[in-house]
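The other protein chains are all here in position, but one chain of the complex has been omitted.
Note that the chains are named A and B in the order they appear, and that numbering of residues resets to 1 at the start of each chain.
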Amino acid sequence: MVGSKSRKRLLELLVFAGPAVLLIFIAAELPFLMSIYYSMTKWNGISKHITFTGLRNFRELFTDDSTFFPSLWFTFKYTFFNVIATNVAAILLALGLSKALKTANVLRAVFFVPNIVSLVVIGFVWKFIFSLGTTSLYEATGWGFLEWSWLGSIKLAFSSVLMVSVWQAVGFYMMIYITGLSSIPDDINEAAELDGARGFRKFFAITLPLLMPSFTVAMFMSLANSLKVFDIIYTLTFGGPGDSTRSLSLDIYTEAFVNNRYGYATAKSIVFVLIVLIITVVQVKFFKSKEVEA
Amino acid sequence: MTRKRRNLIIVEIVLLVIACLFVYPFLLVVINSLKPYAEVMTDVIALPKAWEFENYKQVWQLMDYPKLFGNTLFVTVVSIAGIVLFGSMAAYKLVRTKSWLSTLLFFVCIAPMMLPFQSFMITLIKLSKNLHLMNSLPGLTFIYWGLGCPLAVFLFHGFIKSIPFELEESATIDGCSPYRTFFSIIFPIMKPVTATVVILNVMWIWNDFLLPLIMLNGNQATLQLAAYQFFGQYKSEWQFALAAVVLTTLPPVIFFLIMQKNIMKGMVAGAVKG
């Protein structure tokens, strides 16, 4: 009896989860496993001749690569600031918009709209604004900051990329937090206010802990997206000026499709995946442990 | 109470100002999409001298808009239907089954969220060729199912954990099969998260560029691919590019504005439940 019951449960599990697992495996994991082979080859991605080189690519990566570690550093720096800036801005907007504002609905839509536009287009639009828009605006207003070289100087390019990223993504995370805020029962809020908790104290003592589930999701997603950042940089700066805004995924792309070193690029991407994996697992563990049941 | 009202008004004004800054880039795009090339290049912030839709007419024809709109819509809708169905089913059972196998499968499901697409792009193409998925819209859709499921599973998984188990228990006692339990009890409850999954995937699939580019062998079969034609390197046609941006972006924006109420409703439902 127990045997057939557990077999039935197994069957159910497979019927429910099987299709998704299979689809995911075919579309992402199998190709990735296949590409592990190429990480041990010297291959330009075009030629019919593929030379097996063992672990040489990995040795080169750790001992003699002038772009991997700068790109890694950029990616970390970008991720750090982007995750913080996006989430802080999103929480602030969510707090504001969960109040009884007359224009709340319109505002929510406005903040969300940059999210609906493709990143390729976003990059294009901002390039347009940085190259032509700011000049016109400067001529019209005379405000000095508009004349700065937002994408052309190494210091500012980082901030520009960051600014555009936050502008683009904040609406989505705002929605996650609004969902979280609206699931906090009113009686808890009222009770807190009766107890005299207001403003910052109420936020840190009551709201934030109850927001932890939203926070976990938002952190996980913003972290994974920041570490993998590609499109926005690809269209906005292509890693420039020089390689000052080259993220790891762009470095991998350049190696594969510009330098024609597909085998080597795959080796890089495998190291990259390991790094991302470790970071996300640590982060999820950390936040899961802090979640409070509402 | 009056102090509270005053605070509210201040918050509202601040947010409105930020909102204006937020939409200004789009405003510039719309304004400039209505100008001829020379005007775009000479003065970006000025309003067009004459309101003409010449750029739009041209882009509409050059892009073969109605046909590509249909293609893009097909890919988006079918992909999302599959992602929602497969993703929610998998997530549900993975939450409700406590075993090493379900933990493993869950990991298999969400692991691709960490894989950068560029790292398996070429092998994916090789594989798609062998499976005869290349150069066809259904083939592209199939790959979207696989690539879209990880995030869907992740989001549904998180939500289902918060659904009390008692609901299903009573259903099972009433003699419902696990499949009926899922479709008639669990699935409707998941409306808010389903809405989120749908929105996220509309944003992604409608706007995706690289995958259709390589899967469809460069054929101009989706709106994004066609629009990208106007962004060339030696070709300077900002006015067309901007009109193309507006035309490709408008449908998902409209969709979102319509859906927004649903999300709100879903969220209210979620709040009541909480």
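The rule is short, and it goes like this: a contact is a pair of C-beta atoms (placed from the backbone, for glycine too) under 8 Å apart; a residue touches a chain by one contact, two chains touch by 3 or more.
The definition used in the following text is that contacts and distances are computed from a predicted model.
**Q** Considering only the chain that is not displayed, what protein name does its UniProt record carry among "Extracellular solute-binding protein", "Cyclase dehydrase", "Pyruvate ferredoxin oxidoreductase" or "Spore germination protein"?
**A** Options "Extracellular solute-binding protein", "Cyclase dehydrase", "Pyruvate ferredoxin oxidoreductase" or "Spore germination protein" considered; the missing chain's recorded name is "Extracellular solute-binding protein".
**Q** Which of the visible chains would the unseen chain be in contact with across the whole complex?
**A** A, B
**Q** Among A:43, A:78 or A:112, which residue is in touch with the absent chain?
**A** A:43
**Q** Suppose we count only contacts with the excluded chain; which residues of chain A make the list?
**A** 42-49, 51, 64, 66, 127, 130-132, 147, 149-154, 238-244, 254, 257-261, 264
**Q** Taking the full complex into account, what residues of chain B touch the chain not shown?
**A** 37-38, 41-42, 121-122, 125-126, 128-129, 134-135, 210, 213-214, 217-220, 228-229, 231-236, 238
What we mean here is this: only the chains that are shown with their structure count from here on.
**Q** What is the distance in Å between the mean C-alpha positions of chain A and chain B?
**A** So the centroids are 15 Å from each other.
**Q** Quick check on the complex: what are the chain A residues that touch chain B?
**A** Listed in rising order, the residues of chain A that touch chain B are 9-10, 12-13, 15-21, 23-32, 34-35, 38, 45, 93, 96-97, 99-103, 105-121, 124-126, 128-129, 132-133, 135-137, 140, 167, 172, 175, 178-179, 182-185, 213, 217, 220, 224, 228, 230-231, 248-249, 252-253, 256, 262, 265-266, 269-270, 272-273, 276-277, 280, 294.
**Q** Which of the residues in chain B end up touching chain A in this complex?
**A** Touch list, chain B to chain A: 8, 11-12, 14-16, 18-19, 22-23, 25-26, 28-29, 32, 40-41, 43-46, 82, 86-87, 89-90, 92-94, 97, 101-102, 105, 108-109, 111-124, 126-127, 131, 142-143, 145-147, 149-150, 153-155, 158, 162, 178-179, 182, 192, 196, 200, 202-203, 206-209, 224, 227-228, 231, 238, 241-242, 245, 248-249, 252-253, 256-257, 260, 263-264, 267-268, 270-271, 274.
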